[in-house]
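One structure is given below, represented as structure tokens, and several questions about it will come after.
With one protein chain withheld, the remaining protein chains of the complex are depicted in position.
Per-chain residue numbering starts at 1, and chain names A and B are given in the order in which the chains are listed.
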Amino acid sequence: MTEEQIREAMAKAVDDVREKNPLAPSITNTVTQDFVANAQLAIGGSAAMLYLADECEAMAKLAPALYINMGTAMPFYADTLPKTARALQTNQTPWTLDPVGIGLSSLRTDILKQFKEFKPSIVRGNASEIIALAKLWGLVETGGTVRGVDSTEKVSSAKTAALELAKFTGGAVAVSGAEDLVTDGTEEILCAGGSELFTKITGSGCALGGVMAIYLTVATPFIAALTATTMFNLAGSKAAALAPTPASFKVNFLDTLYELTGEGVADKFRAVGSFDKMFDAMFKEGLN
Amino acid sequence: MTEEQIREAMAKAVDDVREKNPLAPSITNTVTQDFVANAQLAIGGSAAMLYLADECEAMAKLAPALYINMGTAMPFYADTLPKTARALQTNQTPWTLDPVGIGLSSLRTDILKQFKEFKPSIVRGNASEIIALAKLWGLVETGGTVRGVDSTEKVSSAKTAALELAKFTGGAVAVSGAEDLVTDGTEEILCAGGSELFTKITGSGCALGGVMAIYLTVATPFIAALTATTMFNLAGSKAAALAPTPASFKVNFLDTLYELTGEGVADKFRAVGSFDKMFDAMFKEGLN
Partner (left out) sequence: MTEEQIREAMAKAVDDVREKNPLAPSITNTVTQDFVANAQLAIGGSAAMLYLADECEAMAKLAPALYINMGTAMPFYADTLPKTARALQTNQTPWTLDPVGIGLSSLRTDILKQFKEFKPSIVRGNASEIIALAKLWGLVETGGTVRGVDSTEKVSSAKTAALELAKFTGGAVAVSGAEDLVTDGTEEILCAGGSELFTKITGSGCALGGVMAIYLTVATPFIAALTATTMFNLAGSKAAALAPTPASFKVNFLDTLYELTGEGVADKFRAVGSFDKMFDAMFKEGLN
């Protein structure tokens, strides 16, 4: 895709969601559900959080996309998550996976191993999580470590893992950090913008995954991941300019997300250096 | 009741709660618990969320009212919810039911079928949910569909279902939407006001149900449902005038709710046209 084609596809995704109000149900952690749902609503989508296996299987058939976030796993996740992922594959429903907490327990490891077969449309995580998932699935040999839910690795260190994951799933992978890498295994886009304040509030990564699931209802995994990432960077930069403190930042972030238009997002999306090889280049000016 | 009697009863409910700080424990979904509890506190009530059957049974005996919201059902709800509803009936403790997600799974259907016997004091839902519950309980024959947690039906389409439900339970039914219908099976009040922004944040319906449970501690089901609905419409209109974006709206809404007085609520409550037959009339000016 050319940069112009990407811009157009992103603008269309943003506007289509505002017009269609699509639903992307979530199985997601109890800490940040409120933020995930409000972010999904702010971009024009619809939200519903679920835990029961039969409800999630039904939604995997009925809804246009789903979001699975592994945070705050509960015992019944061992039943719900594999069944849901299988139903998603059976019904060819696109979904976003956030493998948060990978490696913390045998339950998470068992579930994430099973997910290899079901190939999530988008995998979103921090560098440590993306590396750990690529290792777990046997796609790369070496990798980083995870400390709780925070990354101990830089985004650049997860480049190979992200590429291999995307090639394997045939979808997209988004690595979140100070900069964000979005790839479909061929294209590699490095996104800048956002704010350090994202690290001072909970759930921005979770909300990003939930918003990607909404865009999966109207766009390809690559465009969905890129659109959500660009919007978060853009709204994050704007919100940080409005207030330098975390709780006000969170309010301003959601308010700004609500106001973004397809044209605005496309206008602000910029590539630095060679578009095909931009991973090692930085977006010097950010996206604000 | 005359309009003047309704006004007086509403004003008294608002002021009594501010004075008595009554507790209405909740079994409610994990997404919006924070918003529900903060709304209950903002009007002067007290909040406690619970999951375990024996704790909920104990509260059904000790607390003056309870709130049951079916969202994010977990496997142990099959144990907790029927036991709690039975204890509520045994102890003649009033309670509000929000049948959110009705029809999503056999667990929800089974529980909601059992609830017929226990007759909730208030049923609050969107039009689709109210129709679905009336159908499930065999009170109406036809009805709408539910998409996730959002309504696909207009409030007016749920009028018959609401009336039949209220006649059956002997309590009140509140149908939430662009306008809100509150009925005890005889009186039918259509409330206006509020804001489109309620659809851009999560949990306003859940919070409304939780606030109704607080007012059940000091008023009849009809007055409790009407008072809570009027307060949400009033605070929603005011909050929307303060900021046109969802996250700021949510903050302003809770702040405004905290500041409402019994006199203020009664003053703003207006009936349009014949008070006995106002369902088809609209509150042209809203409540702001």
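Basically, contacts are C-beta pairs under 8 Å (C-beta built on N, C-alpha and C of every residue); 3 or more make two chains touch, one makes a residue touch a chain.
Here the structure is a predicted model, which is why all the values come from computation and not from measurement.
K.L.:
Looking beyond the chains shown, say which of A:90, A:186 or A:245 touches the absent one.
P.N.:
Only one listed residue reaches the unshown chain, and that is A:245.
K.L.:
Given the contact definition stated above, which residue among A:1, A:31 or A:62 touches the chain not shown here?
P.N.:
Result: among the candidates, A:31 touches the missing chain.
K.L.:
Extract the touching residues of chain A with respect to the undisplayed chain.
P.N.:
Touch with the absent chain occurs at residues 29-32, 34-35, 71-75, 101, 104-108, 147-150, 199-203, 243, 245-248, 250-251.
K.L.:
Residues on chain B that touch the omitted chain in the whole complex?
P.N.:
Contact residues on chain B toward the absent chain are 23, 25, 30, 33-34, 37-38, 41-42, 46-52, 54-55, 58-59, 63, 74, 76, 250-256, 258-259.
One rule holds in what follows: only the chains that are shown with their structure count from here on.
K.L.:
What whole-Å value do you get for the distance between chain A and chain B if each is reduced to the mean of its CA atoms?
P.N.:
35
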